[in-house]
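My questions will all concern the structure given below.
As you look at this complex, bear in mind that one protein chain is not there, while each of the others sits in place.
Naming follows writing order (A, B and C), and every chain is counted from residue 1.
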Amino acid sequence: MTVGGLRSFVARRLLLGAAQTVAVVLLVFALTEALPGDAAVALAGDQPDPARIAAIREAMHLDRPWYERLGDWAAGLPQGDFGTSLTSGRPVGQYIADGFGPTLLLAALTLALLVPAGFGLGVLAARHEGRLVDRLVSSVTLAVYAVPEFALGVLLVTVLALKLAWLPPTAVGYGTDLLAHPAALVLPVLVLLSRPVCSLSRLVRAGMVDALASPYAAHARRYGVPGARVRYTHALPNALAPAAQQLARTVDWLLCGVIVVEALFVIPGLGTVLLNAVAERDVPVVQGLAVVFGVLTVVLNLGADVVAHRLTPRAAVAA
Amino acid sequence: GGGTDDKADSGSGGTPKRGGRLRAAFAGGGASETLDPHLANLFADVARAKALYDKLADYGADLSAEPRLATQWESNKTLDRWQVTLREATFHDGSPVTAKDVLYSYRRIVDPEQTFRAKASLEPLDLDASRATGERSIEFVLKRPTAEFPNILAAFGAYIVPENATGTDFGRKPIGSGPFRFVSFAPGRSAVFHRYDDYWEGAPHLDELEFVVANEESARVNALLGGQVEYAHELNPTTARAHEGKGQIEIVRLRNSAMQAFCMKTDRAPFDDKRVREAFFLIADRKELVDGALSGAGVVGNDLFGKGYEYYADGLPQREQDLDRARALLKQAGAEKLKVTLDTSAVAAGFTEAAGIFRDQAAKAGVTIDVKMGSKDSYWSDILDNGTLCCYRSGAMPIEAHISQRLLTDSTTNATKWRHKDFDALYEQAQSTRDRTERAAVYERMQRRLYTEGGFLIWGFADWIIGTARTVKGVETKAPANTLDWARFDKVWLA
Amino acid sequence: MTDTKSLRRHTGRLSLGLAIVAVPLLLALLGPLFAGDPGPRAVSFTLGGGHWLGTDFVGRDVWGQVLLGGRTVVLTALAATALAYLVALPVGLVSALTHLRRLEDVLMRPLDVLLAVPSLLLILLVASVFSPGAAGLALLVALVNVPDAARIVRAAAGEVAARPAVEALRMQGETWWRIAVGHVGRSILRTLAADAGIRLTGVLYLVSTAAFLGVGVAPDASDWAVMVDRNRTGLFVQPWAVVVPALLIVALTTGTNLLFDAVLEKKGRRP
Partner (left out) sequence: MSHADTVAEIRDLRVEIDGRAIVDGVDLQVLPGKVTALVGASGSGKTTTGLALLGEYPPGARVTGDVRLTEGGLVGYVPQHPAAVLNPARRVGALLHDIARPQARHLPRTERRTAARARVLQAMLDAQLPDAEALLRRHPHQLSGGQQQRVVLAQALLLGARVIVADEPTTGQDALTKSRIVDQLAAVAARGIAVVLLSHDLDVVQALADEVLVMRAGRVVESGPVERLWLSPRHEWTRRLLEAHDAAPREEASAGQPVLEVRNMTAVHDRTTVLRAPHLTLNSGECLAVVGRSGSGKTTLARCLAGLHRDHDGEVLLDGTALPHSLRHRSRAQLAAVQYVFQDARAAFDEHRPVVAQVARTAVRLRGAAEQAATDEALTTLARLGLTDDMAHRRPAELSGGELQRAALARALLAHPRVLICDEITSGLDTVTRRGILDLLAGLVRDRGGLSLVLITHDQETARLAHRVVVVDAGELVEQGSARWVLEAGTGLRT
């Protein structure tokens, strides 16, 4: 694809992306609305005095029809106003801003390690295809993938933090400034890494095995192109398209699916904010997060598609 | 359950030492938390409110009201006017706690525009008619005779704030009369308080107190084990078993903290027939429920609320499983091959487990129970009017409060739909009885009735489990959750 | 290497995969026959007392639960994974093979919307609105896997679909089905197998988490994945209730993948 073609592709996808984000928000809104109970009920908790619930509902303006609430909320968006939380009355923007830092830090760190580790393992296995190393990498990644995160978390915490006391077991009390306590990040990042590394390396391996067996790889080898170069610049790009898709999905997962890790290590990130907001039926907060996730997903998937298009240039010219 | 009542009493060892910072981990409410004591809802909220504020009275270990900011209360003959005297205490800004502050606080709580939690508890007060009779004395006028007036002063969330304190003050710099002063607060993450030297009950031992939020139980335990906190609230029985007596941390079990029950709607089939209710009482194998659902951390119940509390009718025989009689009763009621749906949800520890266990027990009596998982966020309101059978639990409160909130015709959260004029009358009688023993007799009659045909199948009382570092001393081990001495950090010190 | 040697190695791998997968599969299939009557409950998370592997979170015998708990896991996870591909494959293949951008957008973009909602949240939300049963859960879990799987199929197939071989097939008036499945699908088999192995595992745990949230199977169902999830609190007191079912799941997924790999290798590659 030429530069021009790529540009129009991206522009079109971004336009579509706006529509997708709206769809995400509507979907999330509809689902949260359809959930049993609302913010008033959630707030009332185990004191569900109907009169009190009615009063709370009124105080939160929940008695207004849904389209008015949604409309008001949407009207604020162009000004960058995500609305205010029902439960606390604080601006949603602040919720997102507070939670974004830690989550982004975790995601970025994990990603920075994931890419080399995932690709490295995948390439390593593919390189020794069918031999012991490959068997080992393949089965271990699969087995690790089959171990649930919490179990891995428990294991790592018990050994590294509690028994050996090398690392702090949680990030309790460190607030959002996690960078100041790098040791507290090690375990969460390890746990976060464990599964995506497995899935990524398996996909990379699969693609690499095919690519390394191709005539063009043989040709490059024949011509004395160094082994590493054949692997990384010749074979890898051809194995990359599915891996890039997986990676985009992983990033997305990292940003919103870190819930387990955030809870396990007490990191006040977006996952925690989201869980609490859903539990409290704090619709504006949920919607605000939906916007963030929607935009992120659109951008990341677009990125993955661009990568896929660049790496499989032929794909653009199917008859 | 396997208890360690005597040895867990880590508190009274040695002389208190001053200084230090204690970090306490609680499950919290996320980024929406506030320090407004009248909004306090979760245990974390209450613990923080308790550090910053005081109530006029609070509950002792048997859930009877003990004086706090109030030094004494006197009623008239008809029990509808109460004279309360305040002690000499000051807020953190140095100003004295006065009758005006008290009236302001109570009026704020019942403000019709607002929806503060204690509103219902303060309902018997006629605050328009009540007035300050002096700097530190108040005359409360009540809408009806109320023998348990002190319970109102001790009500959940009835904290005293300075006159004219508003919502924004609580957000920025809350001022109370409690043992600790405000330092900083990050919602959903941490709150730091400092010792208030002029506290009326004597300054706390600790210099500083930090509340941190950790929703996941394992995180609280790990933080405790790793020395990141010194106090972890609300642990699993299994965790407790794993660490009890290992010397790493101390486990404190607060007995009788949480009533565990199944709740039958007495106004609809099949539970409108009291024989069916009794059959269900007899189906439950309470030991198995306590062992299975509470992992043994608790004691069996006798279908009555408030074991160990003031007025508890402990003379009634302990109910045991009797499947034959249960079957016979069901047959009499024409309810053989009964099918019921049991609502449950992951809203409280042990709920889903108890539901599963009870389902299996009922099956042995020929009753088919279909366990239905509900949303945990709206569970309490869902089960209030819907369904026929559900899992239920309650924190500690006086038996009187339990009755008034849940068992009277006009109770707001009457989950068993127990509506009986004669029962209401008994309650009124109790409330207008001055003499304590006579009152106790009335309560006993009411409880007897509930024991034979009530809607609450109360199968156990769960311990509330707390873990502390070994250096932490002075943690009260007898106080059920929600009472005065629970989460009371002014009496705690670091050895 | 000579043919016989590679053949021997290949059969070795095949039988290793089979052996690993046989344990959980046999347990799943035959376990319920041997489970017998559940005895009385004991205190939760204890060892000893006639319980081989101790008791679980509600005081049941863990071994009994292990015997009972395989069928649902195997069935729901396989069904959900299969269902996910049932949708993802056509969608991914159609959009890889079409030259209509519009059609591709119609197929793929709505799936991106699903991607933007965390899967657990989606399950939670949809489940509390529609309260599905076990079959519904399999559907739901499949649904949240579709966007992801479809993208991977699309990416892998896109490259193959542009080869002259596909043009030649079109020239022959070959049916869409033969082109898509017979040629493109077959060429991306290795990538698909790698993805499927991972997905199967993910699905297993999603089902169990969903169970805890009140979707699908009962929260105390006899189900390996549910066991792993629900017994975690007792890990330090009674590890078997977690370790045994977790190992069985690991065996199931690893074995399946070894089998996949072995079968794929047999196809052989010629330069």
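Following the convention adopted for this analysis, a contact is a pair of C-beta atoms (placed from the backbone, for glycine too) under 8 Å apart; a residue touches a chain by one contact, two chains touch by 3 or more.
Note that this is a predicted model, so its numbers are computed, not measured.
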item: Contact list for the unshown chain, restricted to visible chains; value: A, C
item: Residue of C:25, C:117, C:169 or C:259 touching the missing chain in the full complex; value: C:169
item: Touch list for subunit C against the chain that is not drawn; value: 3, 99, 159, 162-165, 167-175, 178, 182-183, 186-187, 267-271
item: Missing-partner contacts on subunit A, residue numbers; value: 1-2, 4-5, 214-220, 222-226, 229, 233-234, 237-238, 311-314, 317, 319
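The rule is short, and it goes like this: only the chains that are shown with their structure count from here on.
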item: Chain contact topology (line, ring, star, complete or other); value: complete
item: Chain occupying the most central position, where position means C-alpha average; value: A
item: Selected pair, greater C-beta contact count between A-B and B-C; value: A-B
item: Chain centre separation in whole Å, for subunit C relative to subunit A (CA means); value: 21
item: Distance from the mean Cα position of subunit C to that of subunit B, given in whole angstrom; value: 45
item: Distance between the centres, which are taken as Cα means, of subunit B and subunit A, whole angstrom; value: 40
item: Per-residue overlap in subunit A, given as positions that touch at least 2 other chains; value: 35-36, 150, 154, 278
item: Multi-chain contact residues (two or more partners), subunit B; value: 374-375
item: Sites on subunit C touched by subunit B in the complex; value: 38, 40-45, 57-59, 128, 212-215, 218-220, 233-234, 236-237
item: Complex contacts: residues of subunit B adjacent to subunit C; value: 217, 236, 238-239, 241-242, 288, 291-293, 295-296, 345-346, 352-353, 356-357, 360, 371, 373-375
item: Subunit C residues within the subunit A interface of the complex; value: 9, 96-97, 99, 101, 105, 109-110, 112-113, 115-122, 124-126, 128-129, 148, 151-152, 154-156, 158-159, 161-163, 166-167, 170, 190-191, 193-195, 197-198, 201-202, 204-205, 228-229, 232, 235, 242, 246, 249-250, 253-254, 257-258, 261, 265, 269, 271
